[in-house]
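Note that one protein chain of the assembly has been removed; the remaining protein chains are unaltered in position.
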């Protein structure tokens, strides 16, 4: 869509997955949060359904939805700029649209801006097998100066 | 994309434009804010460039960008549900991504949710003739109970 | 500060704590999230430090901070209006200000508005023993119509 989106990521799905698995014990292959795809300025992730993510009423809890949105934005940035010293979330705004069914949750992130100091992206969240979004988030990461 | 998006709007572009022109003197044909298109759960608007919208540095001011995002979301809701008693903005979150050039500004809104009490939408803002987004907003309107 | 803030809560700290403990297994006495105080339009909660809340670098993770802010807002509303059918988070905006140390995290919520359909509040988050805020959140809950 724009100039930046034509740039290719510098890490593959497997590289990002391995990097995350090393630093975030709950993320990566065989874990709760799985990197499914990486593209130019985009990332797609899956939260594997587990009873521990439920809240009363049998829906996926808000903090679990937030966690998936946050890590998906982080993964999209990481894939695009490489495994540099950790970027930090500075702001996330999340709208909850409908109740997520007790199934896997999918997140699709698109970076809106990737500057030297700040990255901004949006994340759509869907229940697996249902096109209706359950939540939408936008967030900003601060990228530390590189040596 | 989802069930709701298959519903057709109940007002045409011309009807929304006339309704706005009646109640908001600055919106509508021949005015600053122009309704360009209406679709299922979507609306597109234009802010005609004028020197009064500039800020130092020669870019369109933040409040002008905000105003266009806000009215575009309002128009998308109005077109979909009809000229009912005025909906009210309850929340807007806006990320400014790049400096808007001193030209017309375009807004494209898509409703993410249209419930009986709340409507949520996102708005992309671009300078006319440039695909790079200058801002992205999400917002919520409260819809008063209908008699 | 305003009219609404003069209204007294209808539930005590113990009642809210018991209600939460019944429905949210991770909240309440002897659990991760503890209701510390209830006041007019306010609530204070504590997240007990545990290694599972850490992220790389030894700080409390963003999703854990988010979870505490979300539940503290919920508790402030619940205490004020009583144990009515569950309110739902519709929007949360959170700014992360500094890295939370690996200690207990405290949240202080103040309701900005408590209408019939929507409640809005802000939440300050601090590490126990440190006045510097680590995060600040604002959020909206939708309150279902009461029978």
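By written order: A, B and C. Residues from 1 in each chain.
The working rule: contacts are C-beta pairs under 8 Å (C-beta built on N, C-alpha and C of every residue); 3 or more make two chains touch, one makes a residue touch a chain.
Remember, predicted model here, so these are calculated numbers, not experimental data.
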Shown chains that the omitted chain touches within the full complex: A, B, C
Hidden-chain contact residue, picked from the options C:21, C:39, C:82 or C:133: C:133
Contact partner of the left-out chain, one of C:80, C:93, C:108 or C:142: C:93
Listed residues B:8, B:37, B:50 or B:88, member touching the removed chain: B:88
On chain B, residues whose C-beta touches the chain left out of the figure: 23-24, 55-57, 62-64, 66-67, 70, 86, 88-96, 99
On chain C, residues whose C-beta touches the chain left out of the figure: 1-3, 93, 95, 97-98, 112-113, 120, 122, 131-133, 136, 138, 140
Residues belonging to chain A that touch the chain removed from view: 90-91, 93, 117-118, 120, 140, 142
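Convention: only the chains that are shown with their structure count from here on.
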Numbering shared by both copies at the chain C-chain A contact, with half separating same from different: same
Chain separated most widely from chain A, comparing mean CA positions: B
Whole-Å gap separating chain A and chain B, where each centre is the average of the chain's CA atoms: 28
Distance from the mean Cα position of chain C to that of chain A, given in whole angstrom: 25
Shared-contact residues (touching 2 or more other chains) in chain A: 93, 95
